[in-house]
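Reviewing the structure listed below.
For this view, one protein chain was removed and the others were kept in their places.
Entry: chain A
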Amino acid sequence: MFGLNTKDTTLLLIVAMLTMFAPFILNPFPADSAMAQFNAGYPDLMQRFVIFGIFAIGFNILFGLTGYLSFGHAAFLGVGSYSAVWMMKLLTMNVIPAIALSVIVAGLFSVVIGYVSLRRSGIYFSILTLAFAQMSFNLAYSVLTPITNGETGLQISLSDPRILDGAGAARYPNLFGAEMNDATTLFLGGWSFTFSVGYYVCAVIMLLCFYLSVRIFRSPFGMMLRAVKSNQQRMNYTGLNTKPYTLAAFVISGMYAGLAGGLLAAMDPLAGAERMQWTASGEVVLMTILGGAGTLIGPVLGAGFIKYFENIFSKINDSVLHSWFSFMPDGIEDLMVTLVHPFVGKGWSLTLGIMFMLVVTFLPGGLVEGGQRIGRLLRRKPAKDDSASGKTEPAE
C-alpha cells in the first residue's frame, strides 16, 4: 500500500496506530492513583513527542543515511520558530502560512550552511555546523534583538497587525478556526484521556513526514546516500559527484527541522533563542543515537524517551518521594529519599545520562536493537539481522 512493501506498510500502520491512540497509550494509570505521576498523555507533552519525532526523523535522513554528523540542527529549528511566529504576528493566526514559511526559510538557511559545511566531512563538518549554529544563537540572542526579542523571546501580542485576520478572527493559533489548544476530555472510570486539536494536527503531519522518510530510505536516492556513508571516496573514484546528494540530504533534514520549529511555534506561539543553543543541537543527536541511528522508527522512539524524562522525571520532587516511601519506617524513608533524590527532579539529566551510557554500551543500535533482541528471544530464532530497518551500525 502507498507504494511501500509489506514490511514498511506494517511499520507505517503501527506508527499510525500508536500516534492516533497516543492519548490512551500514554495514560495507562488512573488519574487519581499514585502512578498518575508517570502519565504522559497530556497535550503539551504529546505534541512535543511528535514534533521532536519529526525533528529526529529529519536528522536521521542526514546522519543515519549519509553518516554526516551535524551538530547544528537546532539552528534550523530556531529559524523555523522565528519565521512561524513572525507569520502569526504579521499575517494571520492560521498555522498554515506559519508552517509553510518556517519550512521554506529553514530550507534556504540550510542551503547556505550546507553548501559551506559540506566542503568538509567527518569531525570538520561537525565543527563547522556547530559553529554556524552557535553564530545563529548569538545573533538571535544579542544582535538581532529587534527581530528576535533576545532572551525574552518573541511573542504575539494584541497589537500585532495580522493583516489577513478580520476583527472577529481567533486570537490563538488555529487551523481554519479550529484552535490548537482546544481539547476534549473523555472520562472512563478512573481514567481520563485528553484529545487535543493541536496534537492531532502534529500527529498527521508527523505521519506524512514519516511516510516521506520511508520513501526516501527505500528510493535510489536513499541508496546513494547510504553509499556515501559506506565509502564516499570510492564513489568519487567511479566518477560520481556526491556533493549534490549530500547537500540534498542536508537541506531535506534542515527543512524537517524547520517544520518541527514551525510546529512548536504553532502549538505555543513563542520563539526563544535557547532553541538554537548547542545543547538543543546535541539533544537531537542523542535522540537519534538513543533510538537507533539509520533505522526508521528509532529516532521517534529516542525523541519520546528523552522528552519523557525531561518532563516527567523533572517533576518528581521531594514531597512526591516522601509519599512513595511513606510506608517505610521514618529513618529508612529519609534514607531512601536521600538516595533517590539526586536522580529525579532537577537531577533528571543525570538519570538520562546513565540510561544513554547503558544503551550506547550494551545496545549500540539503540532502542531498536533492544526491541529486536527481545523479539528474537521471544521467537527463539537464531540471530539474523534482517529487520525492516536495515543493518544497524554504530555512529561514525
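A few comments on the model shown:
Basically, a contact is a pair of C-beta atoms (placed from the backbone, for glycine too) under 8 Å apart; a residue touches a chain by one contact, two chains touch by 3 or more; residues count from 1.
One rule holds in what follows: contacts and distances are computed from a predicted model.
The complex appears with one chain absent; UniProt names that chain "ABC transporter substrate-binding protein" among the candidates "Formate dehydrogenase gamma subunit", "NADH-quinone oxidoreductase subunit N", "Cytochrome c oxidase subunit 2A" or "ABC transporter substrate-binding protein".
Although one chain is not drawn, the whole complex shows that of A:Pro30, A:Gly150 or A:Pro364 it is A:Gly150 that touches it.
Across the entire complex, the residue among A:Ser70, A:Thr129 or A:Ser196 in touch with the chain not shown is A:Ser196.
The missing chain, though absent from the display, is touched by one residue of A:Asn39, A:Asn60 or A:Thr295; that residue is A:Asn39. Screening A:Ile127, A:Leu144, A:Leu240 or A:Leu270 for touch with the missing chain picks out A:Leu270. Hidden from this view is one chain, which touches chain A at 1-3, 39, 42-45, 48, 141-142, 145, 150-153, 155-159, 172, 175, 177-179, 181-184, 194-197, 200-201, 204, 207, 215, 218-221, 268, 270, 272, 274-275, 311, 314-315, 317, 345-346.
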